[in-house]
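Let me begin by handing over the structure; questions about it come next.
What you see is the complex with one protein chain gone and the rest in place.
Chain nomenclature is as follows: A, B and C, assigned in order of appearance, with residue numbering initiated at 1 for each chain independently.
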Amino acid sequence: MKDKLKIDRDLINRCRHASKAIADGIQPHIEENTTTAIERTVARLMGIDGVNSQGIPLPNVIVDHIKEVEGLGRGVFYRLGNAILKTGKNAREIAVDVANSRLSLFKLPMYGLNVIKQKIRPIAVEAVNSLRKIREKRTLLQEKYPPGAKPWLYVIVATGNIYEDVAQARAAARQGADIIAVIRSTAQSLLDYVPYGATTEGFGGTYATQENFRLMRNALDEVSAETGRYIQLVNYCSGLAMPEIAVMGAMERLDMMLNDAMYGILFRNINMKRTFIDQYFSRMINAFAGIIINTGEDNYLTTSDAVEEAHVVLASQFINEELALRSGLKHEQIGLGHAFEINPDIEDGFLMEIAQAQLVTMIFPDSPVKYMPPTKHMTGDIFKGYLMNGLFNLSSIMTGQSIQLLGMLTEAIHTPFLHDRALSIENAKYIFNNARHLQDEIRFTSNGRVQKRADTVLTEAVHLLEEVAEKGIMKAIEEGKFAVISRTPEGGRGMKGVIKKESDYFNPFIDLFKEELGI
Amino acid sequence: MKDKLKIDRDLINRCRHASKAIADGIQPHIEENTTTAIERTVARLMGIDGVNSQGIPLPNVIVDHIKEVEGLGRGVFYRLGNAILKTGKNAREIAVDVANSRLSLFKLPMYGLNVIKQKIRPIAVEAVNSLRKIREKRTLLQEKYPPGAKPWLYVIVATGNIYEDVAQARAAARQGADIIAVIRSTAQSLLDYVPYGATTEGFGGTYATQENFRLMRNALDEVSAETGRYIQLVNYCSGLAMPEIAVMGAMERLDMMLNDAMYGILFRNINMKRTFIDQYFSRMINAFAGIIINTGEDNYLTTSDAVEEAHVVLASQFINEELALRSGLKHEQIGLGHAFEINPDIEDGFLMEIAQAQLVTMIFPDSPVKYMPPTKHMTGDIFKGYLMNGLFNLSSIMTGQSIQLLGMLTEAIHTPFLHDRALSIENAKYIFNNARHLQDEIRFTSNGRVQKRADTVLTEAVHLLEEVAEKGIMKAIEEGKFAVISRTPEGGRGMKGVIKKESDYFNPFIDLFKEELGI
Amino acid sequence: MKVDRRAVKPYGDTINDGKVQMSFTLPLKAGREAEEAARILADKMGLEEVDIVGMKDLGEGFCFFILYGKLSHSVDVTTIKAAEIDTNTMDYYEINNFIKKEIGRKVTVVGACTGSDAHTVGLDSILNMKGYAGEYGLERYPEFNVYNLGSQVPNEKLIIKAVEIGADAILVSQVVTQKEIHIKNLTEFVELLEAEGLRDRFVLIVGGPRITLELAIELGFDAGFGRGTTPADVASYIVQTIVKRKKK
Partner (left out) sequence: MKVDRRAVKPYGDTINDGKVQMSFTLPLKAGREAEEAARILADKMGLEEVDIVGMKDLGEGFCFFILYGKLSHSVDVTTIKAAEIDTNTMDYYEINNFIKKEIGRKVTVVGACTGSDAHTVGLDSILNMKGYAGEYGLERYPEFNVYNLGSQVPNEKLIIKAVEIGADAILVSQVVTQKEIHIKNLTEFVELLEAEGLRDRFVLIVGGPRITLELAIELGFDAGFGRGTTPADVASYIVQTIVKRKKK
């Protein structure tokens, strides 16, 4: 693809350079600490699942049990491994016993850490291998049922009831959707655990549970086989349980995960220290599982103006990219967020939209951009909304996007109805087909409005990134540099879940993943 | 405007050359004959209007009266002028007397033609002057209330009831429409007269009558004054009464008229000999009245495929242009018809659409193209229809069109409802504003799909025009070269209304208009 | 998520939620009064939890509404007896063979756009060689004799022609429906036929985008064909109906 925008490569290099400095600034913090969520993830990887009699998930039960007595500075692996060795039971059985107060891990005599490492590591290796098999199964299935052509049609289901979701998802996939995202019930990201089992009562979305993942995966596998087109499944791995959901997704063969380095901090007021640690491990799991992440830059534009804050979106994409690479994600796995949110009343707004959309694909040529539809400026005028979605689709096909989250004509009214989604698929198919090669056929006028706009956005992003690099990301967030939202390093939810690693901290999975991912 | 398509100028020259030959071929026929419709028009210009007791329009009464006794080879001016001189009554009073059988023009002693010419010419001059005043009034009003920016938003009203039409037109104009077209009741073009008075019963449209013109003109003048934007009024001057309607339009200050050299022949099976004569005189009147004509090439695409027959549209535009110029129309008054009718299911159909739309504005830079919306491929899916109208609007703003006939989302269902039209205006405003300068910002890839398509269409048009020039337009129509419809020179309605001019034929208006128009 | 066929309701995202979208214009200025009027109308239609999501003044004392609501009505589909074309669609080859075997002579049909209707494209799709959606039209069938009279044919003229050529079937196309002009025209056509005692001679068919089977039957036709009809649908119906009548 020729550079249609004549962008200054040097500006891009400066952005990448600043992003590295930003990541360097936060890396020590990430490595020196663990979190309750990470330890619950370790518990899950060791095989713990289910809930106790009060419905509390067993990973929480076991982690809280350990935390209460000795803190989590050594991680859960040590006590759990010891118990396995001592009792001969598997991790899940041990968790059940602990939950029933039939067992305390602290009443058992202790092996030395090295012994445990040596003897229990195979269980961890086994767990990792089984995730690998799932990843391989995806590869096989995608060879057998190749995914559709890009831009992929990405639609959401959000009925609150997994069984209705399944029906809606199957219908959408048959109509031509390539990707189904199950939206989570409102505020699930604030839960410091993952709900359990099939659920039928959510608001604005359906709870992310492993059973719900499984039900949807099975349904979509059926449709994949039927249509000969592998249908991808998406859920959300952000919030206080992000690494846990990552591992659940890896187990149930999700294909994409919403996962952003800063989303929880900015938009859910989750503690930043906590989030930076959790995102690192969760992304490692995503990376290993062959999952494509979707970052959340679109969210900036729901509260900020898309013209004024365009450069913040771009700056955040650079940061997300750098942090993702450090977790072992490949460029192809980094679905950067972008959104069509310019006020429709602005003269030449469409030119600005395509300028930025083109800019992003130019700067991140190997990363699939996840392009979000108009939401903020949608109104009850469903006809106009349908048309705005059409321009959005056109912008995508004109600028070579990859992942197209389809807009709903009823965006301002309700979560999508069955036919809203069908109409959105019809919209995208029509536009994509009817303007299939438009991107090959147009060039932008030299130094015209489009090129100038791209240049402005990039230049402003450089300045922002260099400023952030200088003061550090935590400080920058505190100063409200992102989306005009200010958060303090100690504020927000989940701070208590951050635990300083002790010298004998051990988490076999970090090493296994690092090795595999070559980081 | 730079030539975005890199078209071969020589091909254009060949097209114009062939069109001249085609026009030359038909000109003698036009000049040697008159028609009943032309003579009725002369009667109207002399001041005859109204109906007899059976509702037959007085222009028909008088023309039939003369025709019956002596044929029309000398025209009506002679007998009418004589009667005015002899009776001292005006033309209208004479017509009323004839209608009531109180007078026969043939019972009056005759002056010599030269005497009549000399004495009655002032009445003709007076009539032409009053038309000139109307044209000047338009100029004044347009200075006071400048028309909106191009592309002009052109909407139709078609309730069948002039009073409902008026309410709908006023609403549309206030919402932003620049042009209101009152669609005629079905098959009015087959009437060999013009209905009279305000009408409230039409099917699929409202009768074109002078009173209806007047009512609508007044309503729009009010809105023009209110909004400070001159609202243009359109009606149809095609069919068996085309020159009569032209003069009615001139009298009531219409601003545009549907008027095509071949529409009636092909789509209404009106005799071709008749049509070629009528169109010449009707266009002369349009030219003098400062009216912009709208040719009807869009009609080809309702029965033929828009991809296969694209070149026929272009060829017809060249012919319409040449014939219009010969009637004294200026380039600025020739609104050439074009339509967005490519099947929406075709891959890259949008590229073909913009190729042709751009081609037309390149070839006819001073003629405002009248761009017709999708109609044929519209279905009951009003959402998709609304979107197709959006792409149509985008195509227009991308290629610099002038007159945008807005598509209705309910095109496949009913003539427009009030809110259908409001939605169409909203659609156009959004797209035009949001992509205002897109045409300045894009260039087409050299030798890409768009450029190649334009070249193909033009090349095929050259071949068709040269073939038609060789065999003559009548023969070509007989062979079905246009829209695959075949008509014979003697077939179709209205042939009987063609009358060979005698040596002493006289029509003062032709001379007056020719003089004024410099032809 | 089981559908109760005795009480089927519209579906948005939860079974039986009854969700319906609606839009209309009222001859009232935008405002609280108009909004309330829209709500009352929705209420009379049986909508609950009415949500007026769009209200737009159109000028001239009119206001456009877009709304959503939950329909309280339901329909018992187990009792529905939808009129159904009682023949099945065969393909080009099957139809020609059927004629040869079961009728033993060519089938003659005559078609026209009647009254003031000039929309020939629909009828042509059924009758002309070229056909529709990639399927040949009846002219292409060796076993059919086709007379296509084209547009704006008076009812009388069509009947005279049908008698003259001894048509098996008459095909009427009606596309313009404004002010119910098609109903008037079709009714007149059947009355004319009946007055002449000719009704039973022909298989009587009407088609057009707004034509339904119910309407056709109500107006005294044998069948009606709407949007998306193919030549084979029509040909199959004609030949099978001819044979059925013969057997009676």
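Quick notes on this one:
Here, contacts are C-beta pairs under 8 Å (C-beta built on N, C-alpha and C of every residue); 3 or more make two chains touch, one makes a residue touch a chain.
None of these values were measured; they are calculated from a predicted model.
Of the chains displayed, those contacted by the omitted chain across the entire assembly are A, B, C.
Of the candidate positions A:Asn52, A:Asn90 or A:Gln175, contact with the unshown chain belongs to A:Gln175. Check B:Ala412, B:Val450, B:Ala476 or B:Ile510 against the missing chain and you find that the one touching it is B:Ala412. In the complete complex, the residue from B:Ile123, B:Leu153, B:Ala167 or B:Leu233 that touches the missing chain is B:Ala167. Here the missing chain is touched by one residue of A:Gly47, A:Gly264 or A:Gly380, and it is A:Gly380.
In the full complex, chain C touches the omitted chain through residues 3, 8-12, 15, 19-28, 32-33, 35-37, 40-41, 44-47, 51-52, 61-62, 71, 73-75, 77, 80, 82-84, 210, 212-213. Against the chain not shown here, chain A presents residues 160, 167-168, 170-171, 174-175, 186-187, 190, 203-204, 268, 302-303, 376, 379-380, 412, 414-415, 417-419, 422.
The omitted chain makes contact with chain B at the following residues, 158-159, 161, 163-164, 167-168, 379-382, 412-418.
By our rule, only the chains that are shown with their structure count from here on.
In this assembly, the C-alpha centroid of chain A lies 60 Å from the C-alpha centroid of chain B. For this pair, chain A with chain C, the centres built from the Cα atoms lie 51 Å apart. In chain A, the positions touching at least two other chains are 381.
Each of the following residues of chain C touches two or more other chains: 56.
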